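Removed from the display is one protein chain of the complex; every other protein chain stays in position.
Chain IDs A and B follow the sequence of writing; residue 1 opens each chain.
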Amino acid sequence: MSPLLEIQNLRISFGPLQVVDGVSLSLKEGEFFALVGESGSGKTLTALSVTRLLPPAATLESGKVFFQKTDLLTLSEEKLRSFRGGKVSYVFQEPSTSLNPVLTIGDQIVEAILLHGKTDKQSAHKEAVAMLEKVGIPSASTILEAYPHQLSGGMKQRAMIAMALVSHPMLLLLDEPTTALDVTIQAQILELLLQMKREMSLTIFFITHDLGLVSAVADRVAVMQKGKIVEEGNRDDVFSHPKHPYTEMLLQCMEFRTLS
Amino acid sequence: MHGIQDALLEVENLRKEYPIERGLLRSEKGKVQALSGVSFQIREGEVVGLVGESGCGKTTLAKLILKLLLPTGGEVRYHGKNIFSLEGSDLKAVRRDIQMVFQDPFGSLDPRMKIKEIVGEPLLVHGIGTSRERYRNVITLLESVGLQELHGGRYPHEFSGGERQRIGIARSLALSPKLLVLDEPVSSLDLSIQAQILRLLLSLKKEKNLTYLFISHDLRVVSKVSDRVLVMYLGKIVESGPTEKIFSKPEHPYTHALLASQPQYIRERGFQGIPRGEIPSPANPPSGCRYRTRCPHAEKKCAEEEPLLLERTPHHFVACHFEL
Partner (left out) sequence: MKRLLRNKLAFFGFLLVLLLALVALFAPFLSPRDPSAIDLSNRLIGPSWKHPLGTDQLGRDLLSRMIYGSRISLSVGFVAVGISVLIGIALGSIAGYFGGRIDTFIMRFVDIMLCFPTFFLILSVIALLEPNIFTIMAVIGVTSWMGVARLIRAEILSLKEQEFILAARAIGAGSFRIIVRHLIPNAMTPVLVSATLGIAAAILVESSLSFLGIGVQPPTPSWGNILTEGKSVLGIAWWLTLFPGLAILITVLAYNLLGEGLRDLLDPRLRDQP
């Protein structure tokens, strides 16, 4: 089966720095793929490059990004926009900055629905309620009228996930979605992601700095250091038989001094 | 209770409330209960770990211990004396003994001061030594955290996160304190740097005979450095005991939930142990046992009566009506 997403030899520079240095990855349909790296490893730029969402200061030097059979990097801006939020959805780290503080949650989800589907406002509203319930937000119709600042971190992130899923994407990209959350809420969000993956047949591309975090949920893992992939493989293989010293070091940091 | 004479620091029934002000006239519309009666001791030479999630009050506790805040009630006793009733030179003396390492390596250093000025400032403020002696002191401090004399002439923005945290540690040691309160000292750092800083902290502790109160939301980090652990939830301590005990045989449902939420545990046992629902707001904590809204074992009694923190087995304290 051909991969859903294939990144080939991606090279991105940020000013004088070569931040992504020849990265090649492929994601199979339906898998949970984790890209792990510390700050400055290039993982975020790699993820953003999938639909050319790079910041103005970053230069895409070379590489191909194939989504099914289309090279996204060569598409026109117009065609690319239909992918963004459509077949490929993003969830970012800080829900406080990704959500518009002056619009209600409902307005933002309905906007997302209307952008990518051909429905009217009424049906969009119903869909929004359904989606909020699906992601585990209680009293969804009340929450629709709420503003972002009235919700907790975990609730906001659930709302962000709902917004990303309304277009029924094939690929869901998440960049450090749980880093700002408390550990018990983080666990809830991970559970939600796995559940959504099952129910909506998603492929998940999960970016994080915490190797331990993905031990519970990933099918395959890739480790990035200074712009290059240093290790890649099935989760169990990487965790029990790491090949690269950097991976080993990250694994050691995961340890509890006393594990039962 | 342990022998009071042993305790370096004793916290008794510490409470801190913040009024919530609304409207033009800023009338009081309720109180945020940041800390609601916290009591514990720290003995000389220990590393006491403090874990908890948002709203548990750990940062408020740190600020109170350093008298950066005044409490609504309760005492913090250093060598038997209540720091909140000390003034003047007595207070200054205690200030020298209790210092803090801050969380944010980018915000905790004055961007307009040179490193040598930052690390030397405590000495300057307390009038210790001549200018030359202070400078020599600063060099020794920088070297003790793995930096060099030449770094003293530079500014904070010229250093990485890990290096800035080292500078913060050097500053906290300037007055030769006995007790260091570390508020999330490695949370903002990359994983590879975290290990280095933890090792540095442990070796400094041995070298200088320090006592640590190590605050973190990250259980892995706390497990690596602490002798004893205090688990906090919504302004109260729910469990405390030796590290191995807490991590291998936790007794409070919240401690169970914290451990069950760790990805490694999820990998082995799935999601069944993770708590449901949101963390309540400290402005409106649940009646009785504050954890009851998320506890799978909650019963009627839990809403009516607040459980006391009691010693179940030697040195192991739990605040729960039931035994699991």
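Please note the rule applied: a contact is a pair of C-beta atoms (placed from the backbone, for glycine too) under 8 Å apart; a residue touches a chain by one contact, two chains touch by 3 or more.
These figures come from a predicted structure and were not determined experimentally.
Trainee: Of B:Lys81, B:Arg96 or B:His321, which one is in contact with the hidden chain?
Mentor: B:Arg96
Trainee: Can you say which of B:Val32, B:Leu86 or B:Leu175 touches the chain missing from this structure?
Mentor: For the chain that is not drawn, the touching residue is B:Leu175.
Trainee: If the missing chain were put back, which residues of chain B would it touch?
Mentor: 63, 66, 68, 92, 95-96, 99-100, 102-104, 107-113, 121-122, 125-126, 168, 171, 174-175
As a convention for this text, only the chains that are shown with their structure count from here on.
Trainee: With centres defined as the mean C-alpha position, give me the chain A-chain B separation in Å.
Mentor: Centre separation, chain A to chain B: 33 Å.
Trainee: Any idea which chain B residues touch chain A in the complex?
Mentor: Interface residues on chain B, with respect to chain A: 53-54, 190-192, 194-195, 217-220, 223-224, 243-244, 247-248, 257-258, 260-264, 266-267, 271, 274-276, 278-279.
Trainee: Name, in rising order, each residue of chain A that touches chain B in their complex.
Mentor: 38-39, 152-155, 182-188, 190-191, 209-217, 249-250, 252-260
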